[in-house]
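First comes the structure, then the notes that go with it.
All protein chains of the complex are present and in place, except for one that has been dropped.
Take a look at chain A:
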């Protein structure tokens, strides 16, 4: 049966989801947290299901998290790491999609270095597709796990003041978080140099700050992002040293936020680049490890939900999906 609230075949992004749908996913994930903290972590909710982790980009954390989320619910899991160094990257993408689809998986978890690639792939298959991160576009399960972490700590999302700091331009995590948090009624601030936080973001309903001290003032949540040097072409910042001086999170800058402000980071951290070790390891404030735990719970909820939705969705959607380019 299709879920009464979340009636989608895929989770390709946060864009387009309504507050009740996001709230519902978070509720389901909340339930999974208890399951994971119990002695018997295993369930058979996804017994007989096949989940394929199709990663066109190196990843250990996200892949492991999805793998564990599927296995804890009794699903078969296959991990595929596809090199994108070959010339015909896109051809590989569609060919791979068609090939895997013929093996009748239930859920495909896809990560790809190009924005929009996961959607392109989703059009060619008739299983459920979860976007595990596409280029600089979206990373919906990361935004959901961040939201779950915040909601469990603060009891709500609406009305909170959240600062997202650093390399917003190249960050899919930032985009998904901006959409989710503004949709759920939080106040979002972006902090970074203009080269990494273009003013166009203001059209997405957020405030942009180039001075970190000003931007952090009275924030409830401080989300740090990794500086994605691998996606940068050309001079976005003069040096890592200079970046840390103005946009690295240290005690001094953090003092402008609320005294109980939570510190978050999607990992992997570059200590001494965007965050001081002293802050990252602060037991009282840093919820970075908790984010990892919530990641498994959120992915369990998403995989289980999409697998349950799938049967009725398959009937509605003939092979080949929506087709076209």
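Methods note: contacts are C-beta pairs under 8 Å (C-beta built on N, C-alpha and C of every residue); 3 or more make two chains touch, one makes a residue touch a chain; residues count from 1.
Basically, contacts and distances are computed from a predicted model.
In the listed set "Heme exporter protein B", "NADH-quinone oxidoreductase subunit K", "Caffeine dehydrogenase subunit beta" or "Amidohydrolase family protein", the entry agreeing with the UniProt name of the missing subunit chain is "Amidohydrolase family protein". Contact with the undisplayed chain is limited, among A:137, A:161 or A:265, to A:137.
Contact with the chain that does not appear here is found for just one residue of A:116, A:159 or A:185, A:116. Considering the full assembly, A:172 is the residue among A:49, A:172 or A:226 that touches the omitted chain. Not every partner is drawn; the one left out touches chain A at residues 15, 88-91, 93-94, 112, 114-117, 119-120, 134-138, 172, 175, 198, 200-201, 203-204, 233, 325.
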